[in-house]
Each structure stands twice: as structure tokens, then as C-alpha cells.
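Here the structure is laid out as C-alpha cells; the discussion comes afterwards.
All protein chains but one are shown in place.
Up next is subunit A:
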Amino acid sequence: MDRMPAWADVVLVPLISVLLAAAISAIAIVLIGENPWEAFKIMVEGALMRSSGWGYTLYYATNFIFTGLAVSVAFHARLFNIGGEGQAVLGSLGVTLACLFIPWPHWTLAIIGSSVAAAAFGALWILIPAYLQAKRGSHIVITTIMFNFIAAALINYLLVNHLRPMGSMEPASAVFPAATHLPSFHDMFSFLGPKMFRGSPANVSFFLAVIASIGVWLLIWHTKLGYAIRSLGFSESGAKYAGISPVKIMIIALLISGGLSGLMGVNATQGEAERLILNSAEGAGFIGIAVALMGRNHPLGVFLASILFGFLYQGGAELAMWTSIPRELIVVIQALVILFTGALDNLVRWPLESLFVALRKKES
């Protein structure tokens, strides 16, 4: 940190990494016989130049913000929660039960109820892994990923045997009552024009994600609990010496993490699908890891990285629709972004650091 100004650490390093990833993606696109510049234009036009494109980009971004925040909160305690997928699915289940079985008079009340249920179910799903980690030392990576499979099995069982409406072939719950439907961006911003955000799934839960980001920032850097979480992350023995109970803080940090993942259900299940479907988290739990890595576990970074990944998802859909670039290549591009921003971080950091050091020497 002392070798490089903060802005370079937060902005320059990820930016250069993304550009490197883009360059290599362009080579891959050339190799399969397509024009990378055209592809880039289609992605930008489809994702950012139309309001409905933004509607999709922000919808995906909302999912990634929640799961990204979840990973970063756990990571501040040096715990690696890779069970975001399962916690999000359970959060969706909480949303579903709250929406189907409580007669809400209005969506403003319903979103409060469903958010509480989503966070509670998500937190509940990490409780056992958290306890096992804190008390028994069972590694959180192993237990949380195993809980993903248990979550998938549980949801499958509930949908097929209990929540599925009679006679429906689809393993999905009934559609939520109209009073619980969240206003989409199209409903909220149609005063700007009748076509604004038309047909796109972004909805009011995006603002819930913004609130959650601010909340996490306050929690981590401006509360006693956040201080305890960070000190535990830096040194467990140091935290113990300072009178912090590692067991308690570990469990609390993980519960918050699980709750944040669970909140994703408000966006995907109540905001978009308006019913519980089998595949409700669809990988956002894992994208959350990449988003947190790229955002350096800072809420603002997570927010920006989520928008980038939302852009990649929506731009990728446009590519699949209007070119013959296969959807697998989109995964390759995403993987390259993750590789460069996460795993190969030092590839950019070290040369940049020495550059700054050299510049500073010159000045002095």
C-alpha cells in the first residue's frame, strides 16, 4: 500500500487487468473467425446503449452485488464462503414461503417481509458450516460447497413434492400473488418514456443492493463488530489477545455473509421470476467470489465489478443472439477476467508498483 497511491490500487490495477483480459478474448474471437471489434460493439450496444439492455445488466449486477458482498464480509474474517449458491437458493425459498403464505397488502410491506425471510434462510444455511468451522475446525470451503448440493436437493424435493401446483409439469412453485410483485424499472421510470427499461427484469431490489453495499461499508469500517471481524482476519491470536472471541465473531461474520447471499433471492425470485424455479441462483453464488476478488473486498469495488459482470452476462446474451459466437466463448471471456483480476493480480501489480517506486525516487 505504501508503494502505490490508493487510486492506482483500486482503479488502475483492475482496469489494466480487464484490458489484458479483453485483449486475449479478442485474440480468441479472431481465432474462431469472428471480428472482435464487431463483437465488442454488439456487447456494448446490447448492454449499455439501450435502456432495456441496462435493465438486464443491472438485474444481473444486483445478484452479483449480494453474493459479492457475502464473500467479502466473510473474507474480512479470512473465511472463504463459497456456499453463496446454496445460501441464495435457500434465500429464494424464504422469499417464496413469505410471498406465498403471508397475505401481504402491498409490495412495500412484502419486500420487508421477504428480505427478512431471505436473509434469515440464507443465514440459517451457513449456521452449521459456521459452527463446524468455529468449534470443530472443519474447513469452511469444504462444508459450504457441500451444503450447496444439499440445498439443491432440498429445493428439488420441495418443488417436486410440495410447492408445485397440481398438474404442472414444471418443477416450479405457483406464481406469487400480484400484491407481492416488485415494481420493475419499467414501472418506476416509465415517466421518462414509455419504452424505458421495457421488458427487462431490473427492479426495485437494485436499491436494496445499494443499501446493502453501504451497510457493509459501515459495518466493516465504522462499527466495533467490523473492527472485530477485521482483526480476526488479520490475526486470530492477536484478536484473542485483544479480548475478541474468535468463535463468536467467526459465526457472526458468516451469518451476515449467508444472509447477504440469501438476499439475492429477493431480486431473482420475487423481482424477476415471481415464483420459485429449480435453478434460481444459477451460478451467481460463484460469480460472487470473482466479484469480491476483483472488487478487493470493498463494497464500492464489489459494486463496480458486479456491473462489469452484469455487462458481460448481458453483452454475452446479445453476442449469442446476433452472431455465431458460441455461448461457451462468453464463459471464456469471463474466465479470463477472473484469471487476470484474481489469480494473476501480481502480474499487473508488481510492474506497476516498481514503476511508482521509480517515479517517486525521481521526484525525491
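Heads up, the rule we're going with is that a residue touches a chain if its C-beta (ideal position, glycine included) is under 8 Å from a C-beta of that chain, and two chains touch if they have at least 3 such contacts; residues count from 1.
The criterion applied here is as follows: contacts and distances are computed from a predicted model.
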Name check vs UniProt for the chain missing from the figure, options "Carbon monoxide dehydrogenase", "BMP family ABC transporter substrate-binding protein", "FAD-dependent oxidoreductase" or "PH regulation protein F", returns "BMP family ABC transporter substrate-binding protein"
Pick out which of A:82, A:239 or A:273 touches the chain that's been left out of the picture.
A:273
Touching residue (missing chain; options A:171, A:259 or A:285):
A:171
Among A:60, A:104 or A:147, exactly one should touch the missing chain; which is it?
A:60
Absent-chain interface residues of subunit A come out as 56, 59-60, 149, 152-153, 156-157, 160, 164, 166-172, 175, 199-201, 268, 272-273, 275, 277-280, 282-283, 313, 316-317, 320-321, 326-327, 330
